[in-house]
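All protein chains but one are shown in place.
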Amino acid sequence: MSTSNPSFRGFEAVIGIEVHVQLKTDSKIFSADATTFDSADNENTSPVSVGMPGTLPVLNKKAIEYAIKTGLALGCNVRKKSVFSRKNYFYPDLPKGYQISQYDEPICEKGSIQFEVEGKSKTVGITRAHLEEDAGKSTHFGQYTLINYNRAGIPLLEIVSEPEIHSPAEAAEYCRSIRSIVRYLEVCDGNLEEGSLRCDCNVSVRKVGETKFGTKVELKNINSFRFVEKAVEYEIHRQIDAIENKEKIVQETRLYDPDKNRTFTMRTKEDAQDYRYFPDPDLLPIIVTDAQLSQIKKELPELPLIRAARFVKDMQLSTHDAHLLTEERDLADYFEATGKACNNSKAAANWIITELLRELNDAKLSVSQSKVNAKNLADLIAEVDKGTISGKIAKTVFKEMWDSGSTPADIIKTKGLVQVSDPGEIEKIVADVLAANPDQVAEFKAGKDKVLGFFVGAIMKASKGKANPGLVNEILMKKLKE
Amino acid sequence: MSDSKFNKDVIQKIANLARLQLTPEQANEFSEQLSKIILHFDEISSINTEGVEPLITPSEIEYTLREDSVKQNFHAEEMVANAPDKQGNLFKVPPVV
Partner (left out) sequence: MDLLTASMSDTRKAIAEKKVSAAEVTKYFFARAEKLNPALNAFIKLNPDCLKQAESIDQKIAKGENVGVLAGIPFGIKDLLCTKGIETTAASKILTGFVPPYDSTVVARLKNAGATIVGKLNLDEFAMGSSNESSFHGVCKNPWNPEYVPGGSSGGSASAQAARLVMGTIGTDTGGSIRQPSSFCGVVGIKPTYGRVSRYGIVAFASSLDQAGPMVSTVQDAALTLEVIAGKDELDGTTSSRPVEAFSKNLSADMKGKKIGIVKEYHNSELVHPDIRKTYEQAIETLKGLGAEFVEVSIPLTKYAVSMYYLISASEASSNLARYDGVKYGYRSDFKDLSSLPLDEFYAQTRAEGFGKEVKRRIILGTFCLSSGYFDAYYNKACQVRRLLRNQYDEAFAKCDAIISPVTTTPQFKIGTRVYDPLKMYLNDIFTTSTNLAGLPGMSVPFGLTSDGFPIGIQLTGHHFQEQKILNVAYALEQNSPVKGKTPSVY
């Protein structure tokens, strides 16, 4: 197996990733506090989330549903009975002195995820996905630290991969795919900057051919996929350097500094934590019935990879375009709606990829915020297909649609952009242009084909770009040969 | 109590885990007392419990879940009102590094 994995200076990288997915429930996992991101200090708290004496967790139905959904999408086994355990440790952001998590009986286990890396298909096993509560947030001021428990108790699904990732690109793509899936399922908004998706990478290296794992280092606080790639890349080489310099690799947690593009030690794990896990007596085991499972299965959306394959097969898109269009569920929906309405999926794909995505990226908007809706884009494509406007004019119309939100029909009408396809009218323009440029006509007749472009430009200009280019060519040739 | 699982070094290690400062005298005392309790418990180890599912919740209670609805019954001021030290509506602790 390892021979097929990328080699780094004679070493192989072994990477396992833990993705913490904040489930976007309205209330917290064990209390009715809000989960909104921008609330005032400690405003989203209650005696339960501040860990006041005697308060008890009561499990949020939706959190279970979302966990099951994600588990099924990752092909996991969903346990009929799973258990919440207490993970005991002291830290100021942990209000109860323990985190409610899952230990030996997680809700989802043994799945896998498939994705494309540099044109090749890659499958990574999912060890488990378990539910837990998020901790609060600490802000450090040197002399002291301040604690905000607004985040404490937000539901997290921790998705743990098998150590089957072997390159920085695979690591980043794995994380992207997880994000894409949880966004498809609408269980997480996938916002890395706000921390609603957090990727921790466990990286180790070993000599190619070696079967024993090297000492692993955990990389935390990586807030973009690009940084996942860079941090892992840096870490692989740092470890190889260390080995080559006969230094020992320490089991530790390191943070990535994007400004300096390097990782640095946060804490060493020499004193292995003893979390004293035990089943939380305040919570009954989670029971999942067959009926609930089949209901959720039924409601699962078509997932990105399957959808992309369908786009390739049914709509003859390139693999690259199909993946681009299926990364976000909204975009794929938009694409399908557009293609269906104008009966030209290929054109829809081109328009979306070249025009719409560029505008969206420039304006930092999501597809749902686009002023050009799927129906209007489909209408525009239909106008081109019908020959009402040229492809070139259509780009002008699109720009106008993007700025004003108007329909293509309105824009074409008010700006008088309908393509001129009346041969008589075009003949007249051609005749005028030829008459005005006798020298060039003479050149053409002397065998200089190059002047053709000059004539087409002048004719299009005279028609304000509206002349049907096909007809222009046809009539021009006829006239020149007269 | 030298052969005990609960010698005073173990007690100190456990006390660190539980974030409790103990004086050497206390550690000694606890070591003696708790060793007896553990010794007493060791009688149980002979009971065959193979395949027995541990009992946590002792009575039959119907599994119920909470609907995902927000109830914001408290304000930040009430949540920090009991804090030994605070700044604004945030809890204040020693620097965490």
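In this document, chain identifiers A and B correspond to the written order of the chains, with residue numbering beginning at 1 in each.
To be clear about the criterion, a contact is a pair of C-beta atoms (placed from the backbone, for glycine too) under 8 Å apart; a residue touches a chain by one contact, two chains touch by 3 or more.
As the structure is a prediction and not an experimental result, all values here were calculated from the model.
One chain is missing from the display, and on chain A it is touched by residues 47, 50-59, 86, 88, 90, 92, 95-98, 142-144, 147, 274, 276-278, 280-284. One chain is missing from the display, and on chain B it is touched by residues 5-6, 10-11, 14-22, 26, 30, 33-34, 36-38, 40-41, 43-45, 47, 49, 52-62, 64, 66, 74, 78-79, 81-85, 91-96.
In this text, only the chains that are shown with their structure count from here on.
If you check the complex, the residues on chain A that touch chain B are 25-27, 32-34, 40-47, 50, 58-64, 90-92, 138-149, 274, 276, 279, 281, 284-287. The residues of chain B lying in touch with chain A in their complex are 17, 19, 54, 56-57, 61, 63, 65-76, 79-80, 87-97.
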